[in-house]
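Omission of a single protein chain aside, the complex is shown with its protein chains in their original locations.
== subunit A ==
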Amino acid sequence: MLPDFALLFIVLAPGLAALIAGVFQKYVTDTGAMVITTGTVGLAGILSVIQLFMFAFGGGVVEAVHTAAPAAGDHGAAVVAPVQHIITLLTWMDVGQFQADWAIRVDAMSIVMMAVITGVSGLVHLYSWGYMSEDPHRARFFAYLSLFTFMMLMLVTADNFIQLFFGWEGVGLASYLLIGFWYTKAAPNSAAIKAFVTNRVGDFGLALGIMGVFVVFGSVEFEPVLSAIRENAIVTPLALADAAPIRELIVPFLGYNVPALELIGVLLFIGAMGKSAQFFLHVWLPDAMEGPTPVSALIHAATMVTAGVYLVCLVSPIYEYAPFAAGMVTLIGAVTALYAATVGMAQNDIKRVIAYSTCSQLGYMFFAAGIGAYQAAMFHLFTHAFFKALLFLGAGSVIHGMHHEQDMRRMGGVAKFMPLTYAAMMIGTIAIIGLGIPHTSFGFAGFFSKDAIIETTFAAGSNGVSFGTLAFIFGIVAALLTSFYSWRLIYMTFHGPREDSILPETPEVDSHADEHLSVDDHGHHHDHHEDPHESPLVMLIPLGLLSLGAIFAGFVFYDSFVGHYQAEFWAGAIYNAADNTVLADKYNVPEWVFWAPLFVTVTGFLIATFTYFFNRGFGAKIAASGGPLHSLFANKWYFDEIYNATFVKGTHWLGGFFWKTGDKRIIDGFGPDGVTSLVRWGSRRLSAMHTGYLYHYAFVIILAALVFGAVIFWRAGGAG
């Protein structure tokens, strides 16, 4: 592992850079802010990647595992204390048993996340030099980016739930600020608010989950909580129930008696659903594409949206002993994977296609975690970060080259103008569809991780894990759709003639695309007939480096993450119960399971090639015919409409009721307004008594003296 000061630098320097760039932007200028933030985050990225390689291949950690836990070899069957190094910075809260520190926790989980976060963030910082070069508020943008990086690092290096929650909310804030970065326009603002509000729903669950953890375990620190579950220790809840072994502990909740671990598992997963845009709470992610494209790549593809997956994997002991909660994770994940893939097929905005693809891939990660293959989920998280960031940045490059055009129907034939971007997008596409030859080492990153998920899921289904088979089927179908929409994106954007004349320029066809035209108000003179141009070098270097990751990350790290050395690599940071053997069983699935993903991927490729390459216009014809299935997909299964009709309208009505009737009429009417008018009335009456006439005054004085005398006589009762 790296020395402490390097770890401190990785975690804290981005925060400091954000502070400098944000607060002192007047003094450091735009360029200064860009250099400071990019420099620190880039250096942190290099250090983190070195750390990851050292950790995976250095050998030192393996020794540590063997000395710490000799039985670590057989898939976590024994109780393994995680190998971790905690740097405690400060005491944050110390109230009775409620103790939380500011700390940096270094273990396999956080090392993987640190590498992903700072690595991608560094590249996105660099990319933004080119992408945001015409924006007048670059210092603010880079400050937000670095703030996000810092908050995300706080989240993944927390050693307690409270710091995790701090980071969780911090990334939510940074996400809100960056989605609404172009705050002068309506669409980014409402998208930012939508993201924030939707995440509140999830965060409510997370907060309740953390409270539940505290009540049940009497601690909010990870290690005491998780080791209690691993050892099935007897815990004494602070309230609600008597002491019992944790796995059998029953607590009352809303009038029902539920197992404590199930309750906590479900609540924490609700938090994860919000942050990771899972089914029901996914509605904010596509709209979040209103933010600048580098933001979409960093936050809404590679890092923040994977925080939910990270959380579920981090508390793996809970889900190992909470079959219902784990089943819910599997089901929601599988449904999301399929749902988002169907919607992705019918979108025309290049970024929305990739956004739904992100949603879908997150679904893969969740159902992998749900069936107990946390390692596979983390592996897919890891590889996905590379190729999804690559796809977003590639799309950003196209958008940049096309003068902020995002509608794929107005693109086409871009390949010959932007060959390097085209190559990068091809690599990203091949990686996301998971092309590779089974039983060999030939394959892109997505092949290794996605196939690992599909195989473990099949194994889980055979072992009788709930929803395992369903997840396997959904995963296969989603893989077919993924291949289709990914190639559709490539064909519509890069191949064929330049057809910006397919659509009329009138905004009513797709008002959404039109909103983006106004981005041009700084610099670019909007002109559809100008040819696209290749992006500058600062944007191409990140594409190149991410391409390397998208090609090799799977092959290089397969054995460490999910292969034969996974137990040594994770070193107890992920826990599998003794009866959870899916990771070993994935080698023993029937032969067709290995080949099924390749088969559906090629099928999807052929369909896309048929409809969008050889018969260009066929897809548009389907869209124009307006069949019910296409309408359903194109309108995202009407989720926005349903939510608008129920939650938004309902809340609005309720708010209006409380405001107009409850507050204005009842509370204000009888309270402040009523009292105020009474007081004013009294005040005026009193002033009217001040006539200014001396004899009135004298009368008042004498009358008062007499009244006082009368009072005394009445009181004295004839004492004299």
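To be clear about the criterion, contacts are C-beta pairs under 8 Å (C-beta built on N, C-alpha and C of every residue); 3 or more make two chains touch, one makes a residue touch a chain; residues count from 1.
To be clear about the criterion, contacts and distances are computed from a predicted model.
One chain of this complex is left out of the view, and of "3-isopropylmalate dehydratase small subunit", "Electron transfer flavoprotein subunit beta", "NADH-quinone oxidoreductase subunit N" or "Acyl-CoA dehydrogenase family protein", the protein name its UniProt record gives is "NADH-quinone oxidoreductase subunit N". Touch with the chain omitted from the figure is made, among A:Lys26, A:His439 or A:Arg684, by A:Arg684. Contact with the chain not shown here comes from a single listed residue; of A:Gly58, A:Pro136, A:Pro497 or A:Gly709, that residue is A:Gly709.
The chain not displayed touches subunit A at residues 679-680, 682-684, 686-687, 690, 692, 694, 696-698, 700-705, 708-709, 711-713, 715-716, 718-720.
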